[in-house]
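Below: one structure, written as structure tokens.
A single protein chain has been removed from this complex, and every other one stays in its place.
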Amino acid sequence: MKTSYREAMRTAIREAMLRDDRVFLMGEDVGHYGGCYAVSLGLLEEFGPERIRDTPLSESGFVGAGIGAALGGMRPIVEIMTVNFSLLALDQIINNAATLSHMSGGQFSVPIVIRMTTGAGRQLAAQHSHSLEGWYAHIPGLRIVAPATLADARGMLWTALEDPDPVLLFEHGTLYNVQGELDDDAGPVDIATAAVRRPGDQVSLITYGGTLPTALDAADRLAAEGIEAEVLDLRSLRPLDDAALAATVGKTHRAVVVDEGWRSGSLSAEISARITENLFYDLDAPVGRVCSAEVPMPYARHLELAALPTADRVVAAVHEVVHAGG
Amino acid sequence: MKTSYREAMRTAIREAMLRDDRVFLMGEDVGHYGGCYAVSLGLLEEFGPERIRDTPLSESGFVGAGIGAALGGMRPIVEIMTVNFSLLALDQIINNAATLSHMSGGQFSVPIVIRMTTGAGRQLAAQHSHSLEGWYAHIPGLRIVAPATLADARGMLWTALEDPDPVLLFEHGTLYNVQGELDDDAGPVDIATAAVRRPGDQVSLITYGGTLPTALDAADRLAAEGIEAEVLDLRSLRPLDDAALAATVGKTHRAVVVDEGWRSGSLSAEISARITENLFYDLDAPVGRVCSAEVPMPYARHLELAALPTADRVVAAVHEVVHAGG
Amino acid sequence: MTHQTTDRTTAALPGIDPAHRELALHLLHQMLRVRRLEETCVELYSASKIRGFLHVQIGEEAVAAGVMSALGPEDAVVATYREHGHALLRGVPAGAILAEMYGKQEGCCRGRGGSMHLFDAGTRFFGGNAIVAGGLPVAVGLALADRMQGRDRVTACFFGDGAVAEGEFHESLNLAALWQLPVLFCCENNLYAMGTSLTLTESQTDLALKAAGYEIPAWGVDGMDALAVAEASRRAVDAVRSGGGPHFLEMRTFRFRAHSMFDPERYRDKAEVAQWVERDPIDTLRAHLGLPDDEWAALRTDVDAELQQAVAFAEAGTDEPVEELTRWVYSERGAR
Partner (left out) sequence: MTHQTTDRTTAALPGIDPAHRELALHLLHQMLRVRRLEETCVELYSASKIRGFLHVQIGEEAVAAGVMSALGPEDAVVATYREHGHALLRGVPAGAILAEMYGKQEGCCRGRGGSMHLFDAGTRFFGGNAIVAGGLPVAVGLALADRMQGRDRVTACFFGDGAVAEGEFHESLNLAALWQLPVLFCCENNLYAMGTSLTLTESQTDLALKAAGYEIPAWGVDGMDALAVAEASRRAVDAVRSGGGPHFLEMRTFRFRAHSMFDPERYRDKAEVAQWVERDPIDTLRAHLGLPDDEWAALRTDVDAELQQAVAFAEAGTDEPVEELTRWVYSERGAR
């Protein structure tokens, strides 16, 4: 079936609402507006305003309400319009959602799914272009997932809802319009493992979410020059799939992490550190990183492009590690 | 002169207030209460309620007000009682303080200093024990400093106030009672460079803030067994002093990072990644990391101790890298 | 280990009707249990058996006692870090509370939470939150779940005067009123947020009036009078349960002790405290009841016995194995 990332996500929400009447969608403009990115378009008409619940601009309030509703037996899907606004709800996410299970000695769990759009690339400037999913991956008690394909957009939500703990689901804004084929019977997928999106044996490109297309593009170009890159899609940012990292780097002995986060303290740092810790003697070259420039995203197109990870930069980084010392 | 970390910090605030009447201190309980950790004790009596300003519980409100006051020509010192509560002010810190200079094309700068207590070790449990300073170091536009010594507690504030951009100053709660000698003429110090607190040539212990005493303790024990560890105090977490990292690791060829943050995505990851990137061929062993366990801090003493970086764990980590392959 | 607490109702004194006397005696008993529990906590803190932050509500017992008397077992309670009394009166055994403060696995949260984070699923006691105002949105959500599942439960949410300045207070009251959710907002106005007096934190110091601005029925109650709190709570809970939307009670009370064990109380003078101590809610109710000395003595003996057992229980507590450090970070049982 031909579909888009946006439609796949909508189908996933619809399916969840049909499967379990404890599931509801809550957030700014999810109802009457049809969803800021039209993901929930039509769902208000189908499920009504109680289950497709428009909220006031009160990120801390409605995220906290989602946490309470989860404690009360519901299965809320809370949409924070974009990751930028999630900063206003961070206290609820970190101090309540992520800690209630542990603080209560396991008496409570918080089965909430929080969806948000993330990423840059659309000239939305400094306050609307953050990629903070890797930053969120620092928090114990949270699961962080980043669907990068139609199948994952379609299949991760239900698995996340079945998880007893809070799951943050990050949708990169540049993916919504991606078109492609999806099996008619496509359904739930695991949210714990990484996936090899392209096999290769000379270098590992490790990425996730919005930069998967970038990495695949770079891999094609590298193939043209005879460099076979393996592309690993992390899928889950917390926990990280260490086995998959070991498998690919154990095979290629060289790795480049592609991460749209600001370089310093991005997820790419943790991945580089882990590879070095676990595979130091397998490495033929230091792990390379292609990240965003450390600048609040500028509006001007040429500057934004200069700040983001591009296939060009990935190819250049691969050349470095491939020709490096070892 | 014999003094304490707390007194040194108070002297620094007092001196700043006396030097520049644009400086004022604002935060919860800084005045009538005397400061949650008694840092500002007596200052209300000396400077009055306008300049030692008690605020309501409104972290986002008064941090944002500090940003506005800085734009308006003042030099605010905003105290957020603890880093845990700073999550409520994160939108103001990231979307305004850190971005206004760049978004405005350099027309505005935000000379604000935000002080907060950080860290665990006092059985304050999950919501009062975060070490997020390394997490904040991910944000472009901010400077992050962590005074670990009396001289830095005394000297970093004024330099931070003279900086045109927002500086976040993290004071580890276990340091306030540290006693020691301080020169009578101790004054401003730089906030950009790292400092070697103990020379050594066999392994580098890289740390900052509340874990500096831990690292020094471990270094003494290692010396007793004949292992000379160099202890590097980062002092500035953003920007990082790459030259100092290169100097110490270039000399010792082995490094262990000691960081109270949760391991995954902590500052230790960035440091490990950078060392590998810049000094891969100098390394005789993978960079070691001693961090906090990935758990919301438990209240029980024995569990909290088990979760935190201790000298024992640092010594063990050093043994690993020293006896490692190379 | 739970100590059976028996409500001791004896022949009515002339002039007081039995039902009223029964309620009054119940409240007196409950307040005394809280008072003695917290006096014990303070002793144990001084003896270094309890660590971390400890916030006692001594002087404010009428609030928890009164509100709890109006709730049913299916209702939910969300409280703050000053919640020992709320947990106790909601039904958490004193022993489990003290064991928690000892950091023992027999504690109500296995020693992971401590004084500020008491939780109990069995009595729907949702903590125990050390972030001021952090519990309000959660309470709104619990009420939303009840509304969506058609249950006529009430969620009682306790918070202090200081919490009113937080954005989360504003967002929560608006959501609860906008969606007409069954939340009882219980503001414990003790006139101070740590060392900052209400006059330094609110432009509008009449907090009931402030709540009314959200179109929420709100009224002030004498928080030193357990009977008044119980009566106001009963009426408010009935209104909320019967679909009247959120209600707001401002309980005017006072904390007799310091904010925490670290507070030198520089911000208020002894005279102010003394004035309020004269209105001690326990003494007041005891006098109102004209309780004979022997009955009072019996009540105390009863409560003291409960606490002795509780301390013994905590003392006998055991440490959770260090190997279990990271248990419960993620749930062990699947979501149901």
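Letters A, B and C mark the chains as written, and numbering starts fresh at 1 in each.
Note that in this section a residue touches a chain if its C-beta (ideal position, glycine included) is under 8 Å from a C-beta of that chain, and two chains touch if they have at least 3 such contacts.
Keep in mind it's a predicted model, so treat the numbers as computed, not measured.
Although it is not drawn here, the omitted chain touches the following shown chains in the complete assembly: A, B, C. Contact with the omitted chain, checked across B:D163, B:E228 or B:D241, is made by B:D163. Residue-wise, the contact with the chain that is not shown comes from B:G61, picked out of B:G61, B:G121 or B:P188. The hidden chain makes contact, of the residues A:T11, A:Q107, A:Q127 or A:T159, with A:Q127. The residue touching the chain not shown here, chosen from A:A246, A:L303 or A:A316, is A:L303.
Residues of chain C in contact with the chain left out of this view: 165-171, 173-174, 177-178, 200-204, 209-210, 212-216. Residues 22, 24, 50-51, 55-56, 58, 60-76, 91-92, 95-96, 100-109, 111, 140-141, 143, 162-165 of chain B touch the missing chain (whole complex, contact as defined above).
Listed here are the chain A residues that touch the chain not shown: 28-29, 31-34, 36, 54-61, 84-85, 88, 122-128, 293-296, 298-303, 306-307.
Note that in this section only the chains that are shown with their structure count from here on.
In whole angstrom, the spacing between the mean C-alpha positions of chain A and chain B is 30.
Between chain B and chain C, the centres computed from C-alpha atoms are 37 Å apart.
Annotation: 41 Å between the Cα-based centres of chain A and chain C.
Residues of chain A in contact with two or more other chains: 60, 91, 95, 102-103, 140-141.
Each of residues 111-113, 117, 129, 131, 134, 167-168, 329 in chain C touches at least two other chains.
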